[in-house]
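One protein chain omitted, others in place.
Let's look at chain A:
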Amino acid sequence: MAGKTLYDKLWEDHLVAENDDGSALIYIDRQLLHEVTSPQAFEGLRIAGRKPRRLEANLATPDHNVPTTDRTNGIADPVSRIQVQTLDDNCDTYGVTEFKMDDIRQGIVHIVGPEQGYTLPGLTMVCGDSHTATHGAFGAMAFGVGTSEVEHVLATQCLRQKKMKNMLVRVDGELGTGVTAKDVVLAVIGEIGTAGGNGHAIEFAGSAIESLSMEGRMTICNMAIEAGARVGLVAVDDKTIEYVKGRPFAPKGEQWDMAVEAWKDLHSDADAEFDRVVELKAEDIIPQVTWGTSPEMVKPVNGNIPNPEKESNPVKKEGIERALQYMDLKADTPITSIPLDKVFIGSCTNARIEDLREAAAVAKGRKVSPSIKQAMVVPGSGLVKEQAEAEGLHTIFTEAGFEWREPGCSMCLAMNADRLESGEHCASTSNRNFEGRQGQGGRTHLVSPAMAAAAAVHGHFVDVRELELDKELAKVSEVH
């Protein structure tokens, strides 16, 4: 019999019951809550007269709506204010631990979870947010759910699920200078498409993935959903355990030793069989830039915008034509000629300390191009912000002409005041380039933090590999 994949192990470990109708009841160890997808879940509990089954299995923080400017006067937008207030009220009423807006630990849920050691290897974890796949970087089965399932987990600590198929994405070799985790995951999405991972849990493996820091692995798993997969995974190794050790919610003492022993099995067996295997060579990956309105519409920075006339599939051809029209771009022109208006460095994909160091290594000693209307850096949490300031990164950014903001989701989805105006092009370290995602009529280009910083400095995309970087910062940020 073939061995088990990491996903198989996590699934079996959380199986409460297998039902006759082919569904399974799966135990959910922990849930993250934020203000956008939880109010209706709490309301559902209230209407049904139910209570959260295990309070300690939930951690909340507001992130989508919070302002990234001065917060001393609260939230100006009354609708956003009510939503954040509703989260506060629900958490207070039921006794759920919440890092409120004025707490230094507040931030984007997917940055806060790992930072606090609330995310642990071997867990099942959900959140009413598709980027929950991020936590799979710790060898945890983590996936996004809708609000009905948020309520389901609150009430029962379980979900009715179907087992997914197993996909292995293997990236072997050594990543080149200036090539980051973001470029790897964009290249993967370009390869398999935005629906390529539908119905699958993707395990990312290979020497290039192993060599990544935990931050890099989180960036990769974060965007598994952009390839259609609800679950992204990386096997547990020494880096995982080292990262978790000593964090506030991590096990301590004897329990720590016991946990580490249990976590050592969190990898796919050597003879495990996957339903699909995709292999990429690290050496083939160069910095990536999306040109269109789906993350699969991606090209290397030295490439050209595609020509729909060369596409034989009529649905894809129409998709390219529609995207070119929306993005106001011309076929066969270089990626480096795309005009840019704004730059956004942030989001659950790329707002961890390493991402900020990577961008700072490019920004140091340089200035944002006068043709860029706004360049902003939004740390992923209050603690990331504090750490960055302790390292002096904020000074590097502000001296270069970037705005240094308070933590939150910000312009990734523009639910707060940070957004693109219609027609503006933005170099963004976020995860989605859908129409209107960063503001109605806005045009998003997804890139790594280093590429975004380089674009800010030059006013257009450049190949970050050709820039001289601050050596010290480049070293710590692994942009070697």
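Going forward, contacts are C-beta pairs under 8 Å (C-beta built on N, C-alpha and C of every residue); 3 or more make two chains touch, one makes a residue touch a chain; residues count from 1.
The rule is short, and it goes like this: contacts and distances are computed from a predicted model.
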item: Listed names "3-isopropylmalate dehydratase small subunit", "Putative tricarboxylic transport membrane protein", "Heme lyase CcmF/NrfE family subunit" or "ABC transporter ATP-binding protein", matching UniProt entry of the absent chain; value: "3-isopropylmalate dehydratase small subunit"
item: Residue among A:D21, A:D70, A:D238 or A:E468 that touches the chain left out of view; value: A:D21
item: Contacting the left-out chain in the complete assembly, out of A:M218, A:A259 or A:I305; value: A:A259
item: Of A:V96, A:M167, A:A181 or A:L413, the one touching the omitted chain in the full complex; value: A:L413
item: Selected from A:M1, A:A270 or A:V315 as touching the chain missing from the view; value: A:V315
item: Absent chain, residues of chain A that touch it; value: 16-17, 19, 21-23, 25, 27, 29-30, 36-37, 39-40, 43, 48, 50, 56-57, 64-65, 77, 79-80, 82-83, 86, 120, 122-123, 128-130, 132, 144-149, 151-152, 155-158, 160, 162, 194-195, 198-199, 225, 228, 230, 251, 255-256, 258-259, 262, 294, 315-316, 319, 322, 413-415, 422, 432, 434-437, 440
